[in-house]
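What follows is a single structure, written as structure tokens, with notes after it.
Note that one protein chain is taken out, while the other chains of the complex remain in position.
This part shows chain A:
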Amino acid sequence: MRIYGHKLPAMSSLLLWALLWEIIGQTGATFFVPPLSEVFVTLFKIIGTPAFVTALTETAQAFLAGVFFSIVIGIPTGILMGKSRLLDELLLPWVNIFVSAPLTALVPVLMVLFGFGLTSIIITTTLFGIWIIILNTRAGVRQINRSLVEMATSFGASPLDAFVKIYFWAALPEILGGVRIGVIRAVKGVIIGQLLISIVGFGALFELYASNFLMTHFWAVLIVLFALAFSISEFLAYLERKVAYYAAKR
């Protein structure tokens, strides 16, 4: 954006909001909003502590596992649904229900089924991330140029070849878009899991800080979480741009 001919750096709107936050915090209007500077001081204080490192590891573990399962199950399922009319008719209603369902309400059921441990948290994370990946992959596969598929068939491609060498790559721009949104939703999933199922990881920190009214700590952890989610999503957006050159020409 430009103001009076000066080019503003990317995300300069964040600076404006940070300033506003600091001012409101300094006035002491509400305990809920401590000054941003204090939040950052706290952030650097807690970031090396064993409690924080443990929480980060626990959250990262559950998050990565959940994202891993949503990708390795979601992409093939999406491709198969895009290819096969039958599978699509069978599975699409469920995918559409789950993509819009309030998954948080399902968490107690998962706890009954899978216990109070890591498994349930990973499944919650997967459930948050997987549906949009399936839907996007399916959409990507359905708009593949027919003649690419015919080309592969005419040169004797096996179904597996076609799957790996044509469908996956041709749908890649949509797949990456789906993974990016899925990963963001998985961040929500892992925190909700850690709050509701077993109080571990960042969920435990949120619980601890909020119930003790440690608002600077609360915001510090939230900022760390936001920064992590933002970097992952930006990295995926970067990959998406790298394949965008052929998105229009398939």
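Details
In this section, a contact is a pair of C-beta atoms (placed from the backbone, for glycine too) under 8 Å apart; a residue touches a chain by one contact, two chains touch by 3 or more; residues count from 1.
Here, contacts and distances are computed from a predicted model.
Between the listed names "NitT/TauT family transport system ATP-binding protein", "Hydrogenase maturation factor HypA", "GMC family oxidoreductase" or "Anti sigma-E protein RseA, N-terminal domain", the UniProt record for the complex's undisplayed chain reads "NitT/TauT family transport system ATP-binding protein". Of the options A:152, A:196 or A:221, the residue whose C-beta touches the omitted chain is A:152.
Looking at A:21, A:40, A:114 or A:169, the residue that reaches the missing chain in the full complex is A:169. Residues of chain A in touch with the missing chain: 145, 147-148, 150-157, 161, 165-166, 169, 172, 243, 245-246, 249-250.
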